[in-house]
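Before I ask anything, let me first share the structure, which is written out below as C-alpha cells.
Here the complex is missing one protein chain, while the rest keep their positions.
A, B, C and D label the chains in the order they appear, each numbered from 1.
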C-alpha cells in the first residue's frame, strides 16, 4: 500500500509520465473551455436581463468575477506547488509555476481593468480604495514580485527554489493580507458599493456567471497544461522520449 | 574523512567532470588539479554543502572551507574575526592561542588592525590562522597560496603538513603544487562524451 | 615609459617602502617583488592614478591597469566586455581581432557566455585578452598569474614577452616569478628607520 | 555561541556608527520632506488626528526597507555568509541573531525615536505610549519578513527594488493594524485588539522567517 503510494508519488515527479497523462486532459479542457465560454458569453451578453439599477454595464461581471476568482486560485496553486517543490524537490512544480505565473498576472490585470471599467459607471471614478480592490492590487504586486525574481536569476534550479520559496511565503500571507485589508475597509469606509454582500441576483443572471466561471477555469487549465507541456519538451529536449514523441507527431 | 561515490558536479544542468570515486582517510593530503573551469571550486563547494547540483553521492564530516573569497569581516580586527569563527563553531578560544596562531602565520603585528586596512596577502594570512584554530579535521582549501609571498607559502605548506600529521585531512585545489612530499593528486578531467542514450 | 623619482607611497600617513628611483624604457619587463604588505599593489595603483598619497614624484604614460579585481562586467559576455573596453579607450576593434585574442588566451569557446558563469581562471583569461587588445604601451599588472592554470600561466608569460618585444613595457607585481629571461627586478623593502627629525 | 554572534554584531554596530544614527535621521528627513511637499496633510489634516498615524507607519516601512537592503550584502560580498552556513553549529541561531540585531539597530531605534516623530507629525501627546507600543509590536515583523526578502535578493545586482517589491506586500498587515492602533488611541478607543493582532503577526513571522531566510541564503550562495 505504502509502496504503491510511493510509486505514484514518484511517477508524479516524472515529466514524461505527466506528459503522457495530460495529452488527453489538454484537449478535454480545451473543448470544455470553448463550450462554456461560448455558451456563457452568449447567454450572459444577449439573454440575461439588464440590471434594473445598472442597466447593461453589469454585464462586465461576466468577465470581472471569473477573472478575480481565477487570479486568487492561481496564486494559491503556485504557493502549494512551491511548498511541494521545496519539500520534495519535485521538478514538475516549477514547470507549473513557470506556466501559471504569466497567466496569473494577466488574469489579475484583467480583474483590475474590468473592475475599474465597471467602476466608471457605477462608482463614478476609475479607482476607489476599497478592500477588494486593494487586495487584488496587492495580489498583482505579489505576482510581479515573483516575476521580477525569476527574471533576475539565471540558473534554472535556483530560480525554481527561489520562486517556490517566495510563492510559499506569499501564500501564507494572502489570508492575512485579505483579512486585514477587509478589516481596514470596514473600519475606514462605509461599505458603499455592496461588494461583499451577495446581491440577490435572479438566476437568469447568476447561471450564466457560473458557466463563465467554469469556462475561465477550464481555459486556465488548458493554458497552464499546454504551457507546461511545452516547457517540459523544452527542458527535456535531449531526452530520448521527446525525440520519439516528435518523430511520432511528424509521422501523422 | 570523506568518500565520493561516482560524484559529478553540475552547473546549469551540465556535467563538469568525469565521475569521481575516492575515499580520503585521516592523515591524507589530496591535491586537486585540473585546468581552469574544470570544476575544482565547484567540487569543494559541494563538499562544503554550498552547491547542491550533482549526481552520485558523497559523505563527509563538518569541514573548514576556504573559498576564493576569504570571509573576513572588514570592520573587525583579526583577533575579533577569529573569536567570531570560534564562536560559530561552538568553541571558546583563549587569546593566547589566537595570538600564537597569528604569530605563526606572520601577521601578529597587525593583530589589532582592521582587516580593511590590510593587503591581499595579509588577509590571506589571517585566514590561515583560522584553519589552524578550528577544531574540525577536514580542510577544504581553494587555491590557498593566492597572494601569499614566498615565506607565507612555506608557512601554508607547513601548517597543512602538521594538520595531516595530527590526524586531519586536507583537500586543496591549486595550480601551484604545494611543497609536500606525501600527497595524493586528483585531477579533474572533462567528461569525455555526453552520455547520449 | 615611466620614471619614478624618490617615489614613496603612503597609507594613512605611513610611508610604505624605501623611496624608489627608476626609469623604465620601451621593451623593459620589471618584476615587482616584496613581502605581503610591502606596498606593491599600492605602487601600481599610484602609477595608474588611483592612489594619490605619496611623496616624491613620477611620470608615466596612459597605461593598462590590472588590479586584484578584474573589472569585467558579470552581465556581459567576454566579447561585449572587450568591445566596451576598446570603446573606452576610444578605439574600434574588429570582431576578428577579439576572437583571435580570446583564442590565444584559450577562452574562445566561452566567448559568448556570460562572465558570471565563469570560473576564476576563465575570467582571468578574458582579462589577459584585454591587455592584448589595448593600444596602450605600458601594462601595470598586479599578480596576473592568480587562478591561472599551468597552461595559461605560460600564455601569460608569452603575451608579456611579445608585448615587450614589440616596444611595450610591463611592470608586474607577483610572488610567482614569470618565465621570462630578460627581466629587471624591483624589490620593495620597508623603510628602515622612520625619518624622525 | 549566541554570545559570540551577538558580540560581533555589536562590535560592527559600534564601528559602523552610522548604522544607528542613519535610520533615525532618514526617518526625520523624510517626515520633513513630507511636511514640505504636502503641508496640508501634516498641518491641517493631522491636527484632526486622522492620518498622522498612517504617514508615520509608511515612513517606518520605508526606513526599514532602506536598511534591509544592506542586511546581508556586506557579508555576502566578503564571503562571510558562506562561512556562516558552513561553520555554524546551528545556522538557525546565527540567522536569528542577525535579525535580532537588525531590529535593534532599526526597529528598536525607531521605537525610541517615535515620541519625537509623532509630535512632529501632529499626533497628540496622549497617544505617544500607544504609538510606541504599536511600533514595538510591529517592527519585529518588518525585520523578520524583510530578512526573507533580503536573503533571496542579496546576490542580485539591483537588489534594492526587487527587495521592495517582494517585501512591501508582506508588510501590509502590519501597516494596517499599526496605523489603526495609533488612530484608535488618538480617537480614545480601545486599542488592545490591534495590539494582539500585531503581536500575533510578529510571532507568526518569528516562526517562519529564520527557516525561510536560511533557505534564501542558501539559494543566494549557490548563485556564485
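Keep this in mind: a contact is a pair of C-beta atoms (placed from the backbone, for glycine too) under 8 Å apart; a residue touches a chain by one contact, two chains touch by 3 or more.
Everything numeric here is computed off the predicted structure, so don't read it as measured data.
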**Message:** Given that one chain is not shown, what are the shown chains it touches?
**Reply:** A, C, D
**Request:** Decide which residue listed in C:25, C:75 or C:150 touches the omitted chain of the complex.
**Result:** C:75
**Message:** Which candidate, A:74, A:90, A:144 or A:242, sits in contact with the chain we can't see?
**Reply:** A:144
**Request:** Identify the residue among D:30, D:89 or D:124 that touches the chain left out of the display.
**Result:** D:30
**Message:** Residue by residue, what part of chain D touches the chain that was omitted?
**Reply:** 16, 18-19, 22-23, 25-26, 29-30, 33-34, 36-41, 45, 50-51, 53-55, 57-58, 61-62, 65-67, 69-70, 74, 77, 156-162, 164-165, 168-169, 171-172, 175-176, 179
**Message:** Tell me which stretches of chain C touch the chain missing from the display.
**Reply:** 48-53, 63-65, 67-76, 80, 83-90, 134
**Request:** Can you list, in ascending order, the chain A residues touching the missing chain?
**Result:** 126-129, 134, 137-138, 141, 144-145, 147-148, 151-152, 181, 184, 188-189
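Keep this in mind: only the chains that are shown with their structure count from here on.
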**Item:** Interface with more contacting C-beta pairs, comparing A-D to A-B
**Value:** A-D
**Asked** In whole angstrom, how far does the Cα centroid of chain C sit from the Cα centroid of chain D?
**Response** 45
**CA centroid of chain A to CA centroid of chain B, Å** = 48
**Complete:** So chain A residues touching two or more other chains come to 155
**Message:** Could you pull out the residues of chain B that touch at least 2 other chains?
**Reply:** 11-12, 52-53, 68
